[in-house]
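Excluded from the complex is one protein chain; the other protein chains are retained at their positions.
Should a chain be cited, it is by its letter among A and B, assigned in written order, with residues numbered from 1 in that chain.
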Amino acid sequence: MMSGSLSGEKVETMGIRKGTSAPLFLRRFHYCVLAVALLAAAGILPRVFAEPAKKKTLGLAISAWRTALYETPDGKEECPEGLTLGGDQVWLSLLTPEQRDKVTKHGTVETTQLRDFALERGPHGEDVCWNPTVVKDPPQKTVQGKKSYGLNLDGTDDGHATSETCGHEKFVTPDGVRGIDNQWYRVIGCTYGWRAAGGYTEEMPNGELRDGGHPILVEITGIDDLRNSKNVDIAFYHSTDGMIKDNAGNILPNSSYRVAKDYLYTTHGSIVDSVLTSVPIDIHFPFYAHFMHSERFIKNARLRLDIASDGKSASGLVAGYYDLDSFWSYMERIGELFTVAHFDCPALYEAVHRLADGYPDPKTGQCTAMSVGFSVTAVSGYVIHPDAKTAQAAGPADQVR
Amino acid sequence: MIEALSRRGILRGMLGGSAVTVGLPLLDCFLNGNGTALASGAPLPVRFGTWFWGLGHTPGRALKIKDGTDYEFLVNCAALAPFKSQINFFTNFNTPTDGEPNIPHDTGHFAGLAGNCPSAYGDIPSPTFDVLISDAIGQASRFRSLEVTASGNPRDSLSARGTGNFNAAEASPFKFYTRLFGPDFADPNKADFKPDPRVMVRQSVLSAVKDEASSFASGLGSADKARMDEYFTSVRQMEQQLNLQMQKPAPAEACKIPASPGENTQIGTEIFTAINTHKIMTQLLVMAVACNQTKVFNMSFSASASQYRKPGDSATNHTLTHEEPVDAALGYQPISDWFATRSMESMATFVDAFAQVREGDGTLLDNCMIFAHTDTNYARLHALDGIPMMSVGKAGGRIKAGLHIAGNGDPVSRVGLTMMQVMGLAVDQWGTRSLKTSKPITEIVA
Partner (left out) sequence: MRVSVRYWIAAIAASALFGCGPSEPQSSGGAAQVRRLTEEQYRQVIADLFGKDIKIAGHFDPLNRTDGLLEIGASRAAITSSAFEQYDLIARQVAAQVIDEDHRNVLVPCSPASETAPDPACAREFFAKIGPLLYRRPVEARTLDKLVAVAGDSAQSVANFYTGLASGLAGMLETPEFLFVADYTEPDPNHPGQRRLDAYSRASRLSFLLWNTMPDAALLKVARDGDLNSKRGLKRQVDRMLASPRLAAGVRAFFADMLGFDTFDTLAKDPIIYPAFVQSVADDAQEQTLRTITDLLIARKGDYRDLFTTRETVMGGPLGLLYDVPVTKPDGWAPYTFSDDDPRAGIITQLSFVVLHSHPGRSSATLRGKAVREIFLCQKVPDPPGNVNFSLVQDTKNPNYKTARQRLTAHRSAATCAGCHKIMDPIGLALENFDGAGQYRTVENDTPIDASGEVDGVKFQGAAELGKVLHDNPAATSCLVNRLYGYATGRPPVQGEKDWMKYLQAGFAENGYRVSDLLRLIATSDAFYEIAPASGAQSASEPSPTGARS
């Protein structure tokens, strides 16, 4: 099973595991987490992941999470066709002058009022973000450039179709690493709301996180040395405590974070030259955005983090395959932002399915997830487990610092 | 100056509560040589007010900081330019929440007003500082404080004692007029006067307290007796304050009873209606202040998540700040920006109304300190840090104005602490948790 780290099974390859069926494994996964949560809640579970006495632990709290975009200032290199338009503009452009004059009441209706019309323009008044296939819009403008950030997820050099992937083009990183998979960037790299200038869809959640939101925690145990450690255990938690910032707005290190009892993913990894790399597993990453709790389901997710020499911060990538259903359920909820973020739900839906490159449906061959790279930053913190009776149980003696 | 009159003689007659009737406005002869104090020695009163608008400014379009303390108003604030010499602009003061959530359109301004962060909407655990100021200076006037809104909604008041209730705002110009200038109004420039029974009650309490204290003091040694003397002095000073309230009010030079706005004045959230309501309310309020009916006032131009909208548009200012696209060419949200500019124009209307009233050698504005503030720095993101704030007026010469003050990330409560101290409150520390401060902004204190 994919989340097999609970049973000690190791997934040694960075590639996609063979023969996984997403729905089945998803069910298994939840049972497993539930069982662990129950055991932990009942206090029965001894410290399953406890490390030998001399090993060190590093706790990290993720303080920012952005899509890893390669952007040039005017976008000409990666988006020669220009940026995408919001759904309202797309819709208006499709109308005849007479139709346009009618819906805008001879141009007297404010743009913002047109938003509702643009959203509910299905043949029967359907919301086109909830029902993105009821209308057909012109294709979304996507990235045409060759550069991107991310990792090689499928193990191929050219992105040819395999039993686990659909054919796709590869990127090269700005510093020359080839074979990069990041179809998610290809889809939204030319969309204002995700680009640095707009940034609304991701900067708002990051701001909410800085203003006291609950971070994702990464706890690395079994560390011999912060710079090099062959085998470490890695656990992902969700905290119930907010982050603390200083006067300048920077998140402070050394804060303590209690973990939510019902959220846990574990895997293994290694630290080589201060870079932590994890063995891929499937993870639902929770986040709070636009005043809603949401999550990103990333299959085959892995970390590649540069750990600062003082152990107080880290930055790098979370990469994997973004499950399209998970993605779209988020889009349904923030669909109303299309005028702000300049996306068009029907075109975006079409694009992600056309360009998806992972987890083909065995029957149809349609890929159900797309490669993605997220850029994250983290600060060190103490991970407080529900069974920690007193602080010294999690004690400073076995901490890295 | 009318040389022939003895100003002391006239005032003695009036303030002594005798039947002497002086039907004159406040003449120069009632003022001391430099026009800053009444002949009785009491200085012209300094008044405190707040002026609130929702949703802040457009970043980069309100203010240009020139060199440290100098600044220049940009587009959003262009209407304020004529009053720059009266305005201090505070930037980069922060709102640490100590783990409380950022409650959008609530945390931002209440942190600055109450010195702590609410844990739920409207849950203000301690008094807003206008209340503390009115407790200190508002007792001797007819209204401890006046709360007004231009939005038509009495709930749009930010003044609270921290007990879960807000001082409801006057929302109807006609009701506000009636409350101020209706039957209970004692025209300071007329002869009739009716003493307030509650003041008499407090006088009788103080008299009993003094009796008790005398018997307590009688058994003390001399060193402790000296301490009791100071106590008695303090009691007597308070008695004097109460006595003053039992007297016929001093004449007020600029007090002119305004015309009634009429029962059918339109109110509502359409922006031009609200601007008009604000203008009428402002005229009434300014006269209430000029007629010494209150020394403290709070005006909400709009609610924190402002529901104002353009005619024919269903999208409110609040909705727009979140949903309006940032115009790629302009670099900002044009309609939201338009609203921010309208807010500042109304602020200029408000300020100008105070500046138009002559008082002593200067204007009513010179004897006011008005705290202008908002709920967010950048409404699009509910940004809490660096919320724009201004002080308007010179507080009777107690503060310097025309300065830009950089907060450098200090807690926003420093502004409230400073204002309380300028208003004469003996408070050396204010706020809780990370908002606790004992550092006033000495740069603006004259």
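The criterion applied here is as follows: a residue touches a chain if its C-beta (ideal position, glycine included) is under 8 Å from a C-beta of that chain, and two chains touch if they have at least 3 such contacts.
None of the values given here were measured: they were computed from a predicted structure.
Asker: Which listed residue (B:224, B:263, B:327 or B:361) would be found touching the missing chain in the intact complex?
Answerer: Of the candidates B:224, B:263, B:327 or B:361, B:224 is in touch with the missing chain.
Asker: Could you tell which one of B:135, B:187, B:270 or B:345 touches the chain left off the display?
Answerer: Selected residue, touching the omitted chain: B:135.
Asker: Which residue, B:98, B:263, B:327 or B:361, contacts the hidden chain when the whole complex is considered?
Answerer: B:98
Asker: Take the complete complex as the reference. Which residues in subunit A touch the chain that isn't displayed?
Answerer: Interface residues of subunit A facing the absent chain: 241, 244, 246-248, 250, 252-258, 382-384, 388-397, 399, 401.
Asker: What residues on subunit B make contact with the chain left out of this view?
Answerer: Per the touch rule, subunit B residues meeting the hidden chain are 96, 98-99, 126-127, 132, 135-136, 161-163, 197-198, 200-202, 204-206, 208-209, 211-213, 215-224, 226-228, 230-231, 233-235, 237-238, 408-411, 426-429, 433-439.
Quick note on the criterion: only the chains that are shown with their structure count from here on.
Asker: From the C-alpha centre of subunit A to that of subunit B, how far is it in Å?
Answerer: 49
Asker: Flag every residue of subunit B that touches subunit A in the complex, lowest number first.
Answerer: 94, 96-97, 99-102, 104, 310, 312-315, 319-320, 322-326, 328, 335, 380-385, 408-410
Asker: Under the definition above, what is the set of subunit A residues touching subunit B in their complex?
Answerer: 83, 86, 108-113, 115, 192, 197-198, 200, 203-204, 207-208, 211-212, 241-242, 244-249, 291, 336-337, 339-340, 342
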